[in-house]
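Here it is, the structure, as structure tokens.
One protein chain omitted, others in place.
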Amino acid sequence: MMVLRESIIMKIHYGTAIGALSLTVVHILMRLTQDFHESLAYENVIANYESVGYALLLELLLILISVHGFNGLRVILLEMNQGPTYEKAVTIGCLAAMAGLIAYGSRTIIMTSMGMV
Amino acid sequence: MMATLHPKLSEERSQTVVSSTKSVKLKIKRSNPNVNSEERFDDYVVPIEKWTTVLDALLDVKSHLDHSVGIRYSCRQASCGSCGMKINGKPALACFTKISELDSDTITVEPMDNFPVVRDLAVGFERMINNHKKVMPYVIRDDSEIDPESGMREFLQSPENVEKYIQFSSCIKCGLCNSACPTMAMDTTFVGPQALAQAYRYIADDRDKGKNKRLKVIDESHGIWRCHFAGSCSQVCPKGVDPAMGIQLLRGYLLGIRD
Partner (left out) sequence: MERETGAREGLKGWLNPGKIGKFGIERLAWLLMRLTGLGLLAYFIGHIWETSHILDGKAVWDKSLEMTQTTEGHLFLALVIGMCVFHTGNGIRLMIAQMGYGIGKAERPDYPYKPQSINMKGKACIYATLGMAALAMWYGMAVMFA
């Protein structure tokens, strides 16, 4: 089952990789601006989430990595076995898992940044 | 097991002049899927010279020790692409592999991986040839070399442009690349390095106008993107085709960085 042309999917795969790479650098640098353990202290994390810019960065990172990771999984599964039913299941399964993870992660980001904790 | 000699064969053997003092043990994988699923290794000891190839040794076995060993070969000079097999675990042409270069006393020969076995060392190429055909391995144009007015004419090619694809036109369709490829090990519908390299060969030829047709064939879910540049195809190609290079160059057209 083909949802998009394979070359377009691959451009997305490369794009999400480069995007995730640049944002991860920012994400890690933020951890390093403070002492590692301190940066993960509850109050600091909440403060981080409440800054709109940082929440946006996390949301973007969540989307980029989910798309990249689940497409990578789809690729491996397609290469492991073939057949119309199987391939349809792989495509739908990976898309659903991708959407599910993005939704679950977004819930954390949105609720925390809106102070619903 | 050491094959026991038929009395006729041993007589023939004793009359054969053997100039070599060296010998090697050939372990040949035997199977005949059309009859049963049994697989076994038969061992044969054959004399070798410095120049003896694996194919020479196999033919020695066939003429003197066991006529029934199934192999396929023709040119004996790395031109026809028939004699690909797994030699000490690595795909290679039997006629292009000298035993003295293998540096081992036991040579294990098996049919190539990722091809259906016909019998013993011979495998079926139907699939590879079909995929080769699918990428349209010929110059595609609207006009023809047969000109209604002047009779025949040629599509001229400049020496500089020949250099762009001559490497890929050396392919002898031996299938070694396909048998080394890790994607091929599990993907039963992958188009494969052999056909992809040929798609590049024709697209890089500026007499050809079939680029878009070919790109459409390979840009599908078991096409070019199932290659991850493990490079194993190029490690085994006996003709310097370097299919991995062709595939990476081919991607450029689909990524929009080459036209």
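Here the chain labels run A and B in written order, and each chain numbers its own residues starting at 1.
In the analysis below, a contact is a pair of C-beta atoms (placed from the backbone, for glycine too) under 8 Å apart; a residue touches a chain by one contact, two chains touch by 3 or more.
Keep in mind the model is a prediction, meaning the values are calculated, not measured.
**Q** Looking at the full complex, which residue from B:Lys25, B:Lys98 or B:Lys134 touches the chain that isn't shown here?
**A** B:Lys134
**Q** Considering the entire assembly, which residues of subunit B contact the chain that has been omitted?
**A** Residues of subunit B in touch with the missing chain: 89-90, 111, 113-117, 123-124, 127, 130-131, 134, 163-168, 170, 180, 182, 184-186, 188-191, 204, 220, 222-223, 228-232, 234-242, 244-246, 248-249, 251-252, 255, 257-258.
**Q** Please identify, in ascending order, the residues of subunit A that touch the omitted chain?
**A** Output for subunit A: 14, 17-18, 21, 36, 40, 42, 45-46, 49, 62, 65-66, 69-70, 72-73, 76, 80, 82-83, 101, 104-105, 107-108, 111-112, 116-117.
Everything that follows uses one rule, which is that only the chains that are shown with their structure count from here on.
**Q** Need the CA-centroid distance for the pair subunit A / subunit B, whole Å please.
**A** Subunit A and subunit B have C-alpha centres separated by 43 Å.
**Q** Given the complex with subunit A, which residues does subunit B contribute to the contact?
**A** It is residues 183, 186-190, 219-226, 254-255 of subunit B that touch subunit A.
**Q** Using the touch rule from the top, collect the residues of subunit A that touch subunit B in their complex.
**A** Touch residues, subunit A against subunit B: 1-2, 5-7, 9-11, 75, 78-82, 87.
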